[in-house]
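For this view, one protein chain was removed and the others were kept in their places.
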Amino acid sequence: MNYVRNTWYVAGWAQDFAVDKPVGITLLGEPVVIWRGADNVLTALEDRCVHRLAPLSLGRCEGARLRCMYHGLLYDRQGAVTEIPGQDVIPPHAKVKTYPVCERHSWVWVWMGDQAACDTKLIPPAVGYDDPNYILGHGQMDYAAEARLINDNLLDFSHLSYVHINSFGANEEWARQRPKITPLENGVRVERWLQDLSGSTVRVSYSKPGERYSRYDFLLPGVLLMTGGAFPEGTAERLGGAAPDLELAAGAVTFTSQAVTPLTEKTSRYFFSWGPHVKHGDAALRDTLMGIAGKAFAEDRTMIEAQQRVIDMTPAPRIMPTSADRAITLFNQLIARRIREESNLAQAKPATGWGT
Amino acid sequence: MNYVRNTWYVAGWAQDFAVDKPVGITLLGEPVVIWRGADNVLTALEDRCVHRLAPLSLGRCEGARLRCMYHGLLYDRQGAVTEIPGQDVIPPHAKVKTYPVCERHSWVWVWMGDQAACDTKLIPPAVGYDDPNYILGHGQMDYAAEARLINDNLLDFSHLSYVHINSFGANEEWARQRPKITPLENGVRVERWLQDLSGSTVRVSYSKPGERYSRYDFLLPGVLLMTGGAFPEGTAERLGGAAPDLELAAGAVTFTSQAVTPLTEKTSRYFFSWGPHVKHGDAALRDTLMGIAGKAFAEDRTMIEAQQRVIDMTPAPRIMPTSADRAITLFNQLIARRIREESNLAQAKPATGWGT
Partner (left out) sequence: MNYVRNTWYVAGWAQDFAVDKPVGITLLGEPVVIWRGADNVLTALEDRCVHRLAPLSLGRCEGARLRCMYHGLLYDRQGAVTEIPGQDVIPPHAKVKTYPVCERHSWVWVWMGDQAACDTKLIPPAVGYDDPNYILGHGQMDYAAEARLINDNLLDFSHLSYVHINSFGANEEWARQRPKITPLENGVRVERWLQDLSGSTVRVSYSKPGERYSRYDFLLPGVLLMTGGAFPEGTAERLGGAAPDLELAAGAVTFTSQAVTPLTEKTSRYFFSWGPHVKHGDAALRDTLMGIAGKAFAEDRTMIEAQQRVIDMTPAPRIMPTSADRAITLFNQLIARRIREESNLAQAKPATGWGT
């Protein structure tokens, strides 16, 4: 599967990993089991017993260990078999792969790449539902589509004017205006001022005259972090179109974290949160926003799964980028570059090995 | 897919194409969107936006145009993009394929082949539900089977004696008797006189002693047009087995139009109408006949889908034709000849191009 590996993928919401309840998930086509010990330590292993390939996610937690519940092999947190019932000798190669795993911003993240390159500093600065500054709802949904198509969707909000008329109530300004695009080391930043608030979701909580600033970073491997707020009329002009201080927003400051995780080549899981800043809303507003989001993300899925089906029946699919695709192009170039670098590194490794 | 292309395929019932409601259908493995404008003009385009391959059938009609509702590209009836929101220049290659489309006999027909060869005179002379001479019901059903198997079924009515005992009540005369088969330029004609009316559907409306004449044409690409009626005993003998004048029928004159459309390699859509001539029945008889047809066509589907599953698990499937297969053989030879001709034409084209 053509995805960056040296990066953190969201495997689930932290609260969905209960103590001693192993969770199985397929990440980039690899079966992974994740479990939380009574000591709150998370472990992620290859979800495939060395014995006969049964999934360890059907297993039983025993203290810091996980027992395969087919024939009883017991694994420690390093993936090593420590017990084979009725057998004294344990082969040294009786070991499954481990994955670095980490809980942060209410998400459980798994590092799918080279463990030497693993670094928690690379975890995107999402906002979790435990953040005291925001009142966030959260959810997730599965897609019968490859993750790349969902990333493309999130990198070009011109689709709001068409896909989300009946949910976000987005007008054509989203499609006609080109946002400011800034390449980041690990992604792309997208910023815009919107003058026309008619129909906008901002209107749910902000009824005065005004305009809206919106900003999101879309970061490797597929994480969207978005905020924004309403400002008095003329603010954009006064700032010369530059970014405002959100502390000074007149209203409607919200945050949404969204993550796209490739399960298999053509299935994905999409995680999302959304809600107001504590100064700009309450739990009732959060629930209203989540209701809108639920409708909107179902609209996205309908379109993207249909797009996937058309692609699947197209012998040699080719796209025709428009000027609205700039962030997509930048992000996909970044992905291609990272994959190329990882591939070069992987090829270089044996050579490096000569001297050791 | 091994189908004739220079021919009209039924894409649906006319009444199912409401104004400004695009309809997506896969024809011969190609995604096609069809829509009816407020001016009643039908348009059929490749159902695949040039931008990112979203289906235009999820789009919005805007006068004579169709807007892709993913990122807003607007198409005219010639398949050309006429607007890209937020972008001034439209690349000249921003164009999807168009298909000739035509409404006739209550069906919407799409020409899948060379547009230079397109000719509405090639549309089979079906009878629509708007024909004042008949009182027709209509329906459709989808098959998990390739269209060729359904065509084969419709070309050999000897199956009536076995598949349709519990619906059409056909006796063994259908299987034991060989009908008169006449090759046509675009198909095959099948005619027969049946002496034994016991159990026959004719008995629903005709209770006197008699015999039955039945005739159908099976035309490219897979359209069955069938009529017939009941006659006094001795008519067939008096006519020397020739076709009678249906104007003189004693009763039970009906018409059925049926069409088989290949969606993908192994799925098909089957359209059918049936009902009495106005002189031989009413809406109540039509409903009775449609009830029988519904049961009978479900019997066909059960058999044909099972046949498809057997074929699919057969490494090198071979058939053993019987004398009942003559119409099938003629029709399949016609199809093979047409496909060969189309292939020769396609190869010849570059040569023609030398002189221009």
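First chain written, first letter: the chains are A and B, and each begins at residue 1.
Rule of thumb we're sticking to: a contact is a pair of C-beta atoms (placed from the backbone, for glycine too) under 8 Å apart; a residue touches a chain by one contact, two chains touch by 3 or more.
This structure is a prediction, so every number in the text was calculated from the model and none was measured.
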Who touches the missing chain here, A:R5, A:R36, A:R67 or A:R189?
A:R67
Which listed residue, A:T26, A:Q140 or A:T288, touches the chain dropped from view?
A:T26
Given that one chain is not shown, which residue among B:E30, B:D47, B:D131 or B:D156 touches it?
B:D156
Touching the hidden chain in the full complex, which residues of chain A are there? Just list them.
26, 29-31, 47-48, 50-55, 58, 60, 67-73, 84-87, 91, 93-94, 264
I need the residue numbers on chain B that touch the omitted chain, in ascending order.
152, 156, 158-159, 161-163, 172, 175-178, 302-303, 306-307, 309-311, 313-314, 317, 319-324
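In this section, only the chains that are shown with their structure count from here on.
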Whole-angstrom distance, CA centroid of chain A to CA centroid of chain B, is 48
